[in-house]
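What follows is one structure encoded as C-alpha cells, with my remarks underneath.
As you look at this complex, bear in mind that one protein chain is not there, while each of the others sits in place.
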Amino acid sequence: MTKLGFIGLGIMGGPMAGHLVAAGHEVSGFDTNADALARLEAAGGRAANGVTDAVAGAEVVITMLPNHPQVEAVVLAAGGVLESAKPGTLLIDMSTIRPETSIEVAERAGEREIRVLDAPVSGGQAGAEQASLSIMAGGDDEDFAAALPILEAVGKTVVHVGPHGAGQVVKAANQLVVGGTYGLIAEAIVLLEASGVDAGVGLDVLAGGLAGSRILELKRKSMVAREFAPGFRIDLHHKDMGIALAAARQADVALPITGLVAQLVAAGRAMGHGSLDHSALLKVVEALSGAESKE
Amino acid sequence: MTKLGFIGLGIMGGPMAGHLVAAGHEVSGFDTNADALARLEAAGGRAANGVTDAVAGAEVVITMLPNHPQVEAVVLAAGGVLESAKPGTLLIDMSTIRPETSIEVAERAGEREIRVLDAPVSGGQAGAEQASLSIMAGGDDEDFAAALPILEAVGKTVVHVGPHGAGQVVKAANQLVVGGTYGLIAEAIVLLEASGVDAGVGLDVLAGGLAGSRILELKRKSMVAREFAPGFRIDLHHKDMGIALAAARQADVALPITGLVAQLVAAGRAMGHGSLDHSALLKVVEALSGAESKE
Amino acid sequence: MTKLGFIGLGIMGGPMAGHLVAAGHEVSGFDTNADALARLEAAGGRAANGVTDAVAGAEVVITMLPNHPQVEAVVLAAGGVLESAKPGTLLIDMSTIRPETSIEVAERAGEREIRVLDAPVSGGQAGAEQASLSIMAGGDDEDFAAALPILEAVGKTVVHVGPHGAGQVVKAANQLVVGGTYGLIAEAIVLLEASGVDAGVGLDVLAGGLAGSRILELKRKSMVAREFAPGFRIDLHHKDMGIALAAARQADVALPITGLVAQLVAAGRAMGHGSLDHSALLKVVEALSGAESKE
Partner (left out) sequence: MTKLGFIGLGIMGGPMAGHLVAAGHEVSGFDTNADALARLEAAGGRAANGVTDAVAGAEVVITMLPNHPQVEAVVLAAGGVLESAKPGTLLIDMSTIRPETSIEVAERAGEREIRVLDAPVSGGQAGAEQASLSIMAGGDDEDFAAALPILEAVGKTVVHVGPHGAGQVVKAANQLVVGGTYGLIAEAIVLLEASGVDAGVGLDVLAGGLAGSRILELKRKSMVAREFAPGFRIDLHHKDMGIALAAARQADVALPITGLVAQLVAAGRAMGHGSLDHSALLKVVEALSGAESKE
C-alpha cells in the first residue's frame, strides 16, 4: 500500500485513479472539476481541496494533465507539486507533453530532491478504463523499479525506454507514425475508389502483405464505411503532432513527412472534424479530391 | 496441361516460368537475354526465337516486363502479342505498370478477341523463387477463373480485385503505403536517436501498439543497424511511386503525402542509393538532419 | 519572307500564325478544327488539308500542340513532319512538353537532316494575341539565329537558353516557381484572414519587401477579392506540374516542394476548379481550413 497523490481526474486520470484505489493504495486526488472529485470519493479515494492537500504526505504523486502549460502550473509554479511534496517523493507525470518540459521538470525536481519519471501512455479512454494502457517511461532505473508496481495497476505494457524525457520522445514517435499511417491509408482509399476499385477488397490485399499494419487491421472497415466515432479524437492528435514537431525542433532534426501530416491533421480540426476519430483524416484527403463537390 | 507463352524471363519471370514448367505446363519462353533463355531450357521449357514464336499456338500468354514502354513494345506494337496470338488467347500481363496502359491493352486486345488480365505481383525476388507471390488481378470473372490454376502455380495469395486496371491500382496503393511507412519509420528513428533514446527499444514499443506494422516487424532491426541489402531496390520503388502518381493523375485525385514521399524516394536514388533496399529511405531522412556531417 | 508551315491553330497557335502572316510570311497552316482553318484563311494564310500538305515546301515548320502525345503523333509518326519535310527544314516546336520528348524529336530529326528548336512560351493567350510572348529556346546557335526573326514576330523576349530540351527545362522551372508562389501567397492570405488581419493591407506590406513578386504585384487584389477568371487555367498548370516532375525524374533530382505543390494543383482540378485561373489555388488552401464549412 502506497500513499498516492493524483492530480488530474479527467477522462483518463479518473479511471486510472479508480484502479489504484482498487489495487489497495490510499489515493488523495485533486481536480478543478467537482464531479471528478465526487467520482473519486465514490470509488473510495479522498477528494483533496487543492494540489498542496493532495500532495501532502504522499510517497508517490501522479499527474495526468492536458498539456505542458497545465504541467507547468501544477508542478512547477508557486504552490505546485515541487513546493508541496516532501524530499524523496516520486513524481510520475503521465501527461503527454513536449520532452523539453519533462526534462525541465526533472531538473527542477532534482533541486528539491524529488524523483521524477515521465510516463505518457497510449491506449486512450478504453485503455484507461480497462487498465490496459501502454506506458513509456523515462527516468532513472531505480525510480522506474519503484514505480513499476503502481504503473502495472493501470497499464498492461510498461516499458522503461530511457532517461528523463525519453518517454515523451517515444510517445511522439508513436504518434507521428500513427498519424502518417492514417494519412497513407486515406490516400490509398481515395485512389482505389476514384479508380473504380472496391476499396474494401483492395485494402484486404494490402492488409495481408508488406503494407499491413495494426491500423489497417483495426480500422479499414470503419474507414471505408466512413464511421468515425472516436476512439482518439483529431483534436488530441493535433496536439500530439505539435509535440512531435516540438520534439524534432528540440533534437535539431528535420521530419518532412511529419511536417506535412501535421498540417493535414490541423486541416481535419480546421474543417470541423476535431471531435471525430483520427481515422477521419480520410475526410481531409477526400476534400482535396473534391469529395463534397462530386457527391 | 496448358500451352503457355512466357515473355520476360528476368529475375522475376525466370523463376516463375520455371514453376510453370514444374507444374506440368508446356512453356515456350522468350527474352532478349540469351542466358535467360538457356536457363528456361535447362528447366525444361522451350526457348523461342522471338515474341511471335513464343506466342504461336499458346492458349495462355504471360508477360513479365519492366515497365509500360516494354509492354507497349511487346504487346501492342507491330509483330507483338496482339498481332501474333490467335483469337481466344488469354493474355496475363504480370508487369507492374500504369493502370491506364493496362486499360489500353485490354481495349486493344478486345478488338482482336484476345482476353486480358492485369495481374501485378508483390513479394519480390524471394516470392518469385518460392512461388509465394501475392497476385492482384484485374479483369473479367471468367478470365480470372481460367487463369487461377496457372496463377496459383506461382503465387500463394491470388485475389480478383476488380475490372481491367484494378490489379495495377491495388498494386499502386500498396506501394504508396509501403513507401510512406518506410518514410515514417525513418523519421521516428531519426527523432529517437537525436533525442538520445535507444531506437531499438523505442521501436519495440511502437511495434507492439497502434503504430505497429508488418514493416516494423520485419525491418526495424535491420534499419536501426543500417543494413540495407535488398530486398526490393529503391530504384524499383522509385518506378512504382511514379506509377502511383500516374494512377492518381488518371483518377483525378490529389495525394499530398504520396507526392512528397515520391520525391524522398527519388532523393534516395539521386543520392546514389538506388540499388539498396527501400528501407534505405532512412539514409535520405538522415541526410536532412546532417547525419553525414555529424558523424 | 519565309515559307512557313504551322500546325496547331488553337487559342495560342491561331493568333501566332496571324502575326506571322502580318509580318509578311507565307503561312500554310493545319488544324483538325475547321473553324481554326477558316480563321487562318481570313487572316491571309492558306488552309492546308493535312500535315503533309502544310509542310510541303516549307523552309520553317512551327508546331504548337497541347502535349507530348500530340507532338509524337504530328512530328514523329508515319506521315508526320519528319517524314514530310525536306532536308534542311527548320522545325520550331513551341509546344510545352517534357524535355525528354524534345530531345527525342531532335535526335530523330537529326537522322533526317532536319534542324530543330524547342521553343516553349509563357505569357498565355493575351501574350499570343499581343505578340508579347516570352520564348525560351533550346537548340544549336545557328538554328536559333535563323529562327530569331520569326520568333520576334510573335514574342517580345526571345532567349536562347541552351541545347535541345533546354527551352522545356526552363519553362518547367518557371512553372514550378509560379505554381509554388501561388500556393505560398494563398497560405499567407488564409493565415492573415483567419487571424483577423485585413489581407489586402497585409499583402501590400509583403509586396513592398523581400516577399515581393510579380504575382503579388499583379494578382493580390484579385485573389483577396476571390476573382478567378483566367488567365491561365488550373488544368494547364496541372499539365505543366506533371512536366516539371517528369523533367526532375529525367534529370535524376528530387524536388520536394514541387512534389507537394503538384498535388495541390491536382486538387484544384479534382475539386472542380480546373477552368479557373491558377491563382484559384487559394480555393484549395481554403478548403483545408474549412472555408466552406465556416461560411
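A, B and C label the chains in the order they appear, each numbered from 1.
Note that a residue touches a chain if its C-beta (ideal position, glycine included) is under 8 Å from a C-beta of that chain, and two chains touch if they have at least 3 such contacts.
No experiment lies behind these values; they were computed from the predicted model shown.
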Selected residue (touches chain absent from view) among C:Val81, C:Ala109 or C:Val170: C:Val170
Listed residues C:Leu184, C:Val224 or C:Leu282, member touching the removed chain: C:Leu184
Identified contact with the non-displayed chain, of C:Gly45, C:Gly202 or C:Gly242: C:Gly202
Listed residues C:Ala36, C:Val60 or C:Ala244, member touching the removed chain: C:Ala244
Hidden partner chain, residues of subunit C it touches: 99, 122-123, 134, 136, 157, 159, 161-163, 165-166, 169-170, 172-174, 176-178, 180-181, 183-185, 187-188, 190-192, 194-198, 201-202, 204-206, 208-215, 218, 244, 247-248, 250-258, 260-261, 264, 285, 288-289
On subunit A, residues whose C-beta touches the chain left out of the figure: 242, 245, 248-249, 252-256, 258-260, 262-264, 266-267, 269-270
Where the missing chain touches subunit B, by residue: 256, 260, 263-264, 267, 270-272, 284, 287-290, 292-294
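Throughout what follows, only the chains that are shown with their structure count from here on.
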Required minimum of steps from subunit A to subunit C, each step between chains that touch: 1
For subunit A paired with subunit C, centre-to-centre distance based on mean C-alpha positions, whole Å: 51
Averaged-CA centre spacing for the pair subunit C and subunit B, given as whole angstrom: 35
Contacts with 2+ other chains: residues of subunit A: 256, 260, 264, 288-289
